[in-house]
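Structure in structure tokens, see below.
Note that one protein chain of the assembly has been removed; the remaining protein chains are unaltered in position.
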Amino acid sequence: MRRDLVLRVASKFILPPIMLFALYVQFHGDYGPGGGFQAGVIAAAAIILYGLVNGLARAQKMVPQALLEVLMPSGVLIYAAVGVAGLMTGENYLGYDHLAHDAVHGQEWGVFLVEAGVFLTVFSSMIAIFYAFAGRRRS
Amino acid sequence: MNLITGLMADATNIATIFLMVAGLYVVIARGNMVKKLVGLSLFQSSVYLLYLLPGKILGGSAPILDPKLTVYANPLPHVLILTAIVVGIGTLALGLTLVVRIKEAYGTFEEDEIIARDGAKAGEQGDVA
Partner (left out) sequence: MMDPAFAEQAITLVILLLLAAVTVGIVRVRGLFAAVVLLGAYSFLMATLFVVLDAVDVAMTEASVGAGISTVLFLGALYLTDTKEATGKARELAPLAVAAITAAVLIWGMSDLPEFGSADQPIHAKGADYLARSLPDTGIPNVVTSVLASYRGFDTLGETTVVFTAGIGVLVLLRRRSGQGKS
């Protein structure tokens, strides 16, 4: 598998379009199908593809395990912090109406930040799960 | 035309029930733990179908608002099932991890053999005591 030239070159070419598509799905989620979950899974799939073809060590050089362990909780924390920010501005928990100068802009900010938090957690959790399976030796 | 509309409700519901029952059968009948997880996935997908089928309106479109369109599918089941799918992959990953650990600890991932081994071990301990 490691030596397969076609797969390695093809995976290198296909990696940037997949990442770009993930970003598109993330930021265009308000206007078309998509959002944090889908973007997170698609971006994770790009890294997993790279890891499957080029080996775990190369993938871990690109996205280190330590980074994943920081990103996993930070996504949930961003989400929860947006809720607390809603409380601070005199709304309910996870109420976004007062986050900006009017309700619609506040909602857009709230949804954007929440989706970013979802993206971080889903992306890093999926890759961490893949690393855990790929890094274990056969018994 | 009327015939197919009349058939459709029954056909979709029967298909959903078939998928659900097939998943249930695999979970009960097969002792292999990975196969059980495959059965659980089947069962789960049938529930997605059960939720999404009533939300559909014939001739409607996806719930992305546009001035040119008037009829949309109901968005609420979509949100619920989106959540269910993502939670499903989390539980699946955890289940597969447990299967890997069981295989490492017991040397097998067949339910019967694991129960037999546990029974034998319990019997040994009973003899000692």
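Order of writing sets the chain letters: A and B. Residues in each chain are counted from 1.
Rule of thumb we're sticking to: contacts are C-beta pairs under 8 Å (C-beta built on N, C-alpha and C of every residue); 3 or more make two chains touch, one makes a residue touch a chain.
This structure is a prediction, so every number in the text was calculated from the model and none was measured.
Contact between subunit B and the unshown chain involves residues 1, 4-5, 8-15, 17-22, 24-26, 28-32, 34-35, 37-38, 41-42, 45, 48-49, 52-66, 71-83, 85-94, 96-101, 103, 109-110, 112-113.
Although one chain is hidden here, its contacts on subunit A can still be listed: residues 25, 29-38, 41-42, 44-45, 48, 52, 69, 72-73, 75-76, 79-80, 83, 93-94, 96, 103-105, 107-108, 110-111, 114-115, 117-118, 121-122, 124-126, 128-130, 132-139.
As a convention for this text, only the chains that are shown with their structure count from here on.
Our note on geometry: subunit A versus subunit B, Cα centroid distance of 25 Å, whole angstroms.
Chain contact summary for the complex, subunit A toward subunit B: residues 31-33, 37, 122, 125-126, 129, 132-133, 136, 139. By the touch criterion given at the top, residues 62, 64, 82, 86, 89-90, 93, 96-97, 100, 103-104, 107 of subunit B touch subunit A in their complex.
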